[in-house]
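The complex appears here without one of its protein chains, the remainder shown in place.
Presenting chain A:
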Amino acid sequence: MTRDEIGNREEDMIIDDPKPKIQNPDEFNVHYLRIYYGNLFPYSDIHKWLSYGHDGKHPGCDEFYFGRREFSFTLENDVYLRYKSFKNASAMEDAIKSNFPYKIDIGAVYSVDPDKRHAYAQSGTNVFTPVERELVFDIDITDYDDVRYCCSGADVCSNCWPLMTVAIKVIDTSLREDFGFKHILWVFSGRRGVHCWVCDPKARRLTNEQRSAVAEYFRVYKGNENNAKKVDLMGHSLHPFLARSYVDYLKNFFEGELQATQSLFSSKEKYEKILEMISDEDIQSELRGKWENSARSSLSEEATSLLRWEQLKKMLQSKKQKALSLRTCIEEIVFTFTYPRIDLEVSKQMNHLLKAPFCVHPKTGRVCVPIDPNNCDEFDPMAVPTLSQLIEEINSGGFRMDVDGDDSDRSLLGKSIKFFRSSFLEPLLKSCKEQIEKSYKTKIEKTKDSFSW
């Protein structure tokens, strides 16, 4: 039985009780998923987005564009179905409603329909290649485990979530100001991170090498347990992008919110980690001596931490002529704790799949809702609607089931869908349509010219 055929046997699988590996059967189970995908998932919005204006209404449209997009489904029991493609919105809807996948991933737009790729393999030269794909980023809070003291691993709380907020601000600003991108969608990953989808035509056509270049431009943190100095800015002054990020976001975040929630200098273990980043042994010992002696002061953890940071800054300022590497030491410390850490591999390759917005996270039951980068301070991952809350809302009648993707402010999911449409989808489609018209007109002009003998 091939992997594709397994999909047709879902009847047998759903009747069984949920397997013990689902951690919160109250939050996430197949029964709830059925209701979610039966009534709440915004099929036509997703379809409109991924069609990028090729809805067949304009002669310049490519009506087969949507059908060349790869999707993948992860079913119950970890069955994984790749290279799925759908020729239109209702085909996609039917497939989701007959499989009720635990996870839906979106891949690239290929040169031919992914589910027909084998038909073309015979011709020798490999014509099944990715042609377009959004520029994507994945930021996961577990990559910050060495700098957050409140949680580790899969946990996240209101003390460390702000690391994600600051990451969004830094990356979003750069994507717009430095790279000139406009159509950017930020999405909550459902548990402990965020995804970013850059959908401008230029972004979708970037090659792997170009994507790699953008990812490397954003890369600052180069740490693992084998090196003590995880951020090395070489002692020269900062590139304008880093300088802007530092001045506009990172410095204040470090000295304010982060210190308040993490108290970065309050214990010996904590401050040793920072002292190790200073490349001068003498400065390290001097500070260490000072702080060991003041270990039993009456100040609160937070106040102690702030005081020690001031002392460190003062000392580095006065001694910075000693060595080139000391000149950017303060910034390096701030960057180590606050600068975004993206997963480079996700961004570099066109064929990398990424979870679709509005999926539900199996471990938390929360919906992967969009995040407004202009208001990301207000985003609270603990307040994101869960499947059980949504089901509850349906049961209590507070939801209009006759509308495809209710976007009223009264329903839990409505706000997110409204935001998705007004801030992202509508401007994107407007721009796509203009683009399609423009290239169509140009094409017509060209053929006209060739007829003018």
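Some notes on this structure:
One rule holds in what follows: a contact is a pair of C-beta atoms (placed from the backbone, for glycine too) under 8 Å apart; a residue touches a chain by one contact, two chains touch by 3 or more; residues count from 1.
Everything below uses one rule, namely that contacts and distances are computed from a predicted model.
Missing chain, UniProt name from the options "Signal recognition particle 14 kDa protein", "DNA primase large subunit", "Sodium/hydrogen exchanger" or "TFIID subunit TAF5 NTD2 domain-containing protein": "DNA primase large subunit". One of A:119, A:154 or A:234 touches the chain omitted from the figure, and that residue is A:234. Per the touch definition above, the residue from A:117, A:308 or A:341 contacting the chain not shown is A:341. Touching the missing chain, out of A:155, A:216, A:292 or A:426, is residue A:216.
In the complete complex, the hidden chain is touched by one of A:226, A:298, A:396 or A:447, namely A:226. Screening A:143, A:172 or A:332 for touch with the missing chain picks out A:143.
Although one chain is not displayed, its contacts with chain A can still be listed: residues 78, 125, 143, 145-146, 177-181, 202, 206-207, 209-210, 212-214, 216-217, 219, 221-229, 234, 236-243, 341, 344-345.
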